[in-house]
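Only one protein chain is missing from this complex, and each of the others stays in its spot.
Naming follows writing order (A and B), and every chain is counted from residue 1.
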Amino acid sequence: MAQFGKEVRRLYDRLKKEAVDAGYMLNPDEEFTLGLVQGLHENISRFGYPACPCRLAYGEKAKDIDIECPCYYRDDDLEEFGACYCALYVNDDWVAGRKNHKSIPDRRPPEFVVSGYSAPAPSTTGTLESSNPVLSHPVWRCKVCGYLCARDEPPGKCPVCKATKDRFERFM
Amino acid sequence: MAQFGKEVRRLYDRLKKEAVDAGYMLNPDEEFTLGLVQGLHENISRFGYPACPCRLAYGEKAKDIDIECPCYYRDDDLEEFGACYCALYVNDDWVAGRKNHKSIPDRRPPEFVVSGYSAPAPSTTGTLESSNPVLSHPVWRCKVCGYLCARDEPPGKCPVCKATKDRFERFM
Partner (left out) sequence: MAQFGKEVRRLYDRLKKEAVDAGYMLNPDEEFTLGLVQGLHENISRFGYPACPCRLAYGEKAKDIDIECPCYYRDDDLEEFGACYCALYVNDDWVAGRKNHKSIPDRRPPEFVVSGYSAPAPSTTGTLESSNPVLSHPVWRCKVCGYLCARDEPPGKCPVCKATKDRFERFM
């Protein structure tokens, strides 16, 4: 694995630590993962931000903001497939083979590839003044430590206390 | 302390780090704590999950989910007694002797010992569509960093910025 430079390895170490601290996991195949991290490193040099190494970047930060790594689609892909689109981030189910290591369809809307990201119309109609908020995502509560997050599904692990997904409850 | 194997020590190190990172603390009596961690380790081997080493486990994950360590009762016990039921997790007050090191009554409802855990009826009646949510727990806000969590009382320390309990305010 001598082909990977010092900076790539440093980036790999940082991403790995941040993943673990937040309850995520990098792909344990170190050589494969270093290859992806090298792609991230090149994208940082080229564009100034870590565009996804497995997708075609637009080259303008605002239009690629959804596919900066980690991308907006990672957590839904981890939930459904056990791995993100690149298989840079994976979960226990994927590592243990309880999820097929198959190719993952791109959850990014195809029109974004052509015209770049455009934020969905604000899904929160509630304001500070409003008494009638409609939330864009359900809010989940960790029953162990009380951590709250707003996502389609609870996280695989609580980033605060590491409680597993099945110990979350719907809060709002 | 040569009686504790490598895996028990590795588990101890991980739990200790996770505790500190999240603003908690393991009992500083290392030998006592290693004994509890050994019990956790045995329960992981036996059941496949870290059932509380100080309680009678049912042996079926769904029925023991409230007493997987850390249990659902830890934070309330830390608040009231300065230590969890096992005294695996303790707080500054307990360490400094401002809380008696007495035996802690089990906060787990006794019927769960017989029939296993059964989740309380969902205390959140609010849904995404509802305009009238009733929250199951108050939401606390760290005045330093804005961290939000839903618990009976604020945490001893903010897991994000380590601000102490008295720097939280009721948010919802």
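The rule is simple: a contact is a pair of C-beta atoms (placed from the backbone, for glycine too) under 8 Å apart; a residue touches a chain by one contact, two chains touch by 3 or more.
The structure displayed is predicted, hence computed values, not measured ones.
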Using the definition of touch stated at the top, determine which of A:V37, A:A83, A:I104 or A:L148 touches the missing chain. A:L148
In the full complex, which residues of chain B touch the absent chain? 21, 131-135, 138, 141, 143-148, 160-163, 166-167, 169-172
I need the residue numbers on chain A that touch the omitted chain, in ascending order. 18, 21-22, 24, 65-66, 68, 70-72, 74-75, 119, 122, 124, 126, 128-129, 131, 133, 135-137, 139-140, 148-151, 155, 159
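To be clear about the criterion, only the chains that are shown with their structure count from here on.
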Taking each chain's centre as its mean C-alpha position, how far apart are chain A and chain B in Å? 27
